[in-house]
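As you look at this complex, bear in mind that one protein chain is not there, while each of the others sits in place.
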Amino acid sequence: MSAVFDSALAELNERHRDEVLAAFAALEHGREPVPEAQLLALRDATVRRDLQRLLYRLGRTLVRVGSTHWTSGFRDDVVARLAAEGATAQSRIDRAVLVLVLVHSVAIPRSQGLVSGDSWTSAHPTSVDELTRYTQLPRGEIRPALQRLRAAGLVQIAPPRGRSAVTDGPAYLPGPALHRLTKAARERLEHELILAAAPDSPLAAAIRARRPAAAPAPVAAAADPATSTTERNEDT
Amino acid sequence: MSIDDTALWWARHRAAGPERVPPASAHPTGMIRLVEPDASAVWLLPELPDNARPDVLDELGLPGIAVDQPNDTARVLAACLRCCWNEPTGPVWPAVPAPFDHVIGVFRAITGSRDERALHAAAMGAVRRLAGAGWVLFDEDTRVVRLGPRVASWSAAELSTLRELWRSLPAPPAGGA
Partner (left out) sequence: MTAGPELTLDQLAGDAAVERLYRQVFAVLARESGAMISDLELLDVDEAILDAFADAGRDGLTVDQAVAACRPIDPGLIHRRFEVLRDYGAISKVVDRPNERFHRAAFAPYVMLLFLRRLAEQGGQAELHQLLTLEHVSVTAPDAEPETGQTTISRLTRIFRHLGNELAILAAGSTAEQLGDHAQLLWGNKGLISQAEEVHTVVLNRWPQLDRECTALRVALAAYGDAVEKAAGRLIERAGTTRALGLLSVETWLSFARTANEDDLAGVLDTFVFDAPAPWFSPNLLTEAVESGRGANTVRQPPPRPEGPAAPPPDDVRPADDAASLRETAERLLGDGDAVAVSDVLDDAGDWLAARRLLADLTAIHHHPDLAYELTWSDGLHVDPGGSPSWVSDGTFRRGRTEDAA
């Protein structure tokens, strides 16, 4: 079949091979993170390493969600390359709208102490008003952008809550695709958001000061896939 | 620099969808090359082993990527298949371009008499979603639809189901006339 898959899984017996492929399909094609208990290749650390090796070959990596679920995401070094190339399906307006949803649904609840942890998903809805009425974005482009973001799983419509949904139109939440951010990407996103929202703050200065030292790390690690593919990305 | 070419090509597909490249450029490992009818370019599409394809999700009882208006979107894709796949005995790629109005015609026939504006809006929304995911190629200016590179990810078995579906669908209304 596929040379990539064959070479990545060459050493596995047939059963483990099937387990790895099923887990690969579940993580890569599935909408939500998959419970560890459901698949052997997630449950069993040895088989999971094989799964990680396969994902790594394809520019992907395992991402742990909470303590019991897994999904897959881009390798951090690959992200850097693709971002530099501009290989992306989301337009600028799409990204701008996504950032607004992240500010309202994640950053603000965190400032209020309502949410802990480092997830970029959230149960705090962003109202359409907040996106259309109170921003500098061209109003007519926001709804199409939301549709495209929905198609990519980057935002989702918040479950209606009582009357508010009827009166204010739909509200949005960050979508399940945000689970696919690696731990490093999640932290980087926090920093980018702080840099953009408060560029003159000492916090931003501190982030910038830490940058040069932090940047080369993933590249260096990526240079040695043999040691870095497996355990490194099994973040908690 | 240190990143393996295969990893990059697969990741690019993941990030940007099926990629259209000059014919002589890349031949990444494990990817299908879909040549444009005029050979001006090729599309790159990952080739997945049988038990790593999206249909595995059904077996595992896991939800796939959510689609807005899933039924209408699927119907419009079926209508596009009916209009563009002129030789259903042959391969599904590249098929032929078809006027979007033909697609709407088939869509109307399989969804019944809705309000025309609602019907057009539904078809337009669906074809844009499909185009956004590479299932069809849609030129909004000329209103011409083609099948997108992602159709090449249907397996042989799946294609035979689709042939059956194709035969059950009414012909494009203006196509026969």
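Letters A and B mark the chains as written, and numbering starts fresh at 1 in each.
Here is the rule we go by: a contact is a pair of C-beta atoms (placed from the backbone, for glycine too) under 8 Å apart; a residue touches a chain by one contact, two chains touch by 3 or more.
Please read all numbers here as calculations on a predicted model, not as lab measurements.
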| item | value |
| --- | --- |
| Chain not shown: contacting residue from B:16, B:32 or B:60 | B:16 |
| Interface with the unshown chain - residue positions in subunit B | 11, 13-17, 54-55, 57-58, 64-67, 70-75, 77-78, 81, 101, 104-105, 108-116, 129, 132-135, 150, 154, 158-159, 161-162, 164-165, 167-171, 173-174, 176-177 |
| Where the missing chain touches subunit A, by residue | 29, 74, 78-80, 82-83, 87-90, 92-93, 95-100, 103-104, 106-108, 110-113, 116-118, 130, 134-138, 148, 151-154, 177, 180-181, 183, 185-194, 196-198, 200-203, 205-207, 209-210 |
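Here is the rule we go by: only the chains that are shown with their structure count from here on.
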| item | value |
| --- | --- |
| Euclidean distance of C-alpha centroids - subunit A vs subunit B, Å | 26 |
| Contact set on subunit A toward subunit B in their complex | 1-5, 18, 21-22, 24-26, 28-32, 34, 38-39, 56-60, 74-75, 77-78, 81-82, 85, 87-89, 147-148, 150-151, 153, 156, 219, 222-223, 225 |
| Subunit A-touching residues of subunit B, taken from the complex the two chains share | 2-4, 6-8, 10-12, 14-17, 29-30, 46-54, 56-57, 59-60, 62-68, 125, 129, 132-133 |
